[in-house]
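Take a look at the following structure, please.
The other protein chains are all here in position, but one chain of the complex has been omitted.
Showing chain A:
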Amino acid sequence: MRKRGTPPNRALRARRPPEISPPVRSLPLAFSLSSDRSMASISGTVTATSVRPRLTSRAPVVKGFSGLKSVSFSIQRNGFPSVRLQAAPRQRRFQVSCAQAKPETVQKVCEIVKKQLALSDDTPVSGESKFSTLGADSLDTVEIVMGLEEAFGISVEEESAQSITTVQDAADLIEKLVEAKSS
């Protein structure tokens, strides 16, 4: 029996579950809502990219030590089969990359990216540019990685390649690999 005051059309009155805030916000995930070219930002499923020391309040920061350490942040979800992350053990851990790539490296990466995506010279591309917002799909991204390998004489492992979402990520990874190679 309908109570007085109940809206007549109950059929479409949604029952909303209590708001559950997601444990992680604003971290690049494997898929982005904006575009299917989400595959281009082929980050590991919950792997944060390198975090610069001057952060907004979005993600907690722990100062790291000397030497390059890439940021990894893993979430254990209910014993689910593990998703392959970039060298991240299954525990919460924050490490901050303390060193950033040289501007020349970033510049070179920008050039290669622009060439692969056939962007005009006046298209603004910087360290913060995300591959997906530049219109790179997954094939573009692997081609960019191969172009970078050729240009810098390095070899990028697939797992590392998947964590690259911005030009800065690529530049940082390149310098890390170049340094490792020459040491």
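Keep this in mind: a residue touches a chain if its C-beta (ideal position, glycine included) is under 8 Å from a C-beta of that chain, and two chains touch if they have at least 3 such contacts; residues count from 1.
Here, contacts and distances are computed from a predicted model.
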| item | value |
| --- | --- |
| Protein that the absent chain corresponds to, by UniProt name, given "RILP-like protein 2", "holo-[acyl-carrier-protein] synthase", "Regulator of G-protein signaling 9" or "Elongator complex protein 5" | "holo-[acyl-carrier-protein] synthase" |
| Interface with the undisplayed chain - residues on chain A | 10-17, 29-39, 42-46, 77, 80, 83-86, 115-116, 119, 123-124, 129, 133-135, 137-139, 142-143, 146-147, 158-159, 162 |
